[in-house]
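Below you'll find the structure I mean.
All protein chains but one are shown at their positions in the complex.
Order of writing sets the labels: A and B. Residues in every chain begin at 1.
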Amino acid sequence: MNLESFFAMGGYAFYVWTSYGITTAVLLWNLFAPIVLRKQLLRQLTLKQKRTQ
Amino acid sequence: MMKPHRKQRLMLIGLMLAGIGLAATFALKAFNENLMYFFSTTDVAEGKAPADTLIRLGGMVVKGSVERPAADLLVRFKLSDFSKEVTVEYSGILPDLFREGQGIVAKGRLDDRGVFVAEEVLAKHDENYMPPEVADSLKKAAEAK
Partner (left out) sequence: MSFIPAPISRFFHRTASPPHFYALADKLMPWLTALFLLLLIPGLYGGLVMAPADYQQGDSYRIIYIHVPAAWMSLFIYVMMAVMGGIALVWRMKLAEVMLISSAPIGAGFTFVALVTGSLWGKPMWGTWWVWDARLTSELILLFLYLGVTSLYGAIEDKRSAARAVSILALVGVVNIPIIHYSVEWWNTLHQGPTVSKMDKPSIHISMLIPLLLMAVAFKVYYAIAVLQAAKLELIRREPSAQWVKNLLEHKA
């Protein structure tokens, strides 16, 4: 198994690697978007709480 | 205990689902013909497919039937569903999976010779996946019989 033939995918490199790339992007987005949004929301709520105190 | 209003809601949802299922079944029955992506070779050979309109024809490429009568891209082959055969003519680029014994779907129309003139040929691959060596040994076993 050499790396060059692994990346070449028997001539189907474009189709195979584009598939894996898009899948990775979608799955990462769906995982990290709610984490980032939650952190933002918690920060906002903390600020609001401090202002009311 | 299940409260009566919950039981009522559960019944309502059950009825709703049954109703939607029934409606969907009738709708699918009504559109059954239109949901077929292609006609079989038997349909076309028996004249069940509309003549002179653009239709799709699906079947297996008959072994040994592929010929290229001229030097150009024109290919002639027979398609079969193991009961009736239809001759297809196509001139253009064939997909990677096109080969004898392969299922394909051709889009085109029947001419007055009874030949299906295709504008587009798509390969329909089967649901089997195996390494080449396994395919070879299966083939050898089949030939040995």
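The definition used in the following text is that contacts are C-beta pairs under 8 Å (C-beta built on N, C-alpha and C of every residue); 3 or more make two chains touch, one makes a residue touch a chain.
Computed from a predicted structure; not experimentally measured.
Only one of the listed residues, B:Pro4, B:Pro69 or B:Pro131, touches the absent chain: B:Pro131.
Remark: the residues of chain A touching the chain excluded from display are 1, 6, 9-12, 15-16, 18-20, 22-23, 26-27, 29-31, 34-35, 37-38, 41-42, 45-46, 49. Although one chain is not displayed, its contacts with chain B can still be listed: residues 1-2, 6, 9-10, 13, 16-17, 20-21, 24, 28, 32, 35-40, 58, 94-98, 105, 120-136.
Criterion: only the chains that are shown with their structure count from here on.
Centre-to-centre separation between chain A and chain B, using Cα means, comes to 38 Å.
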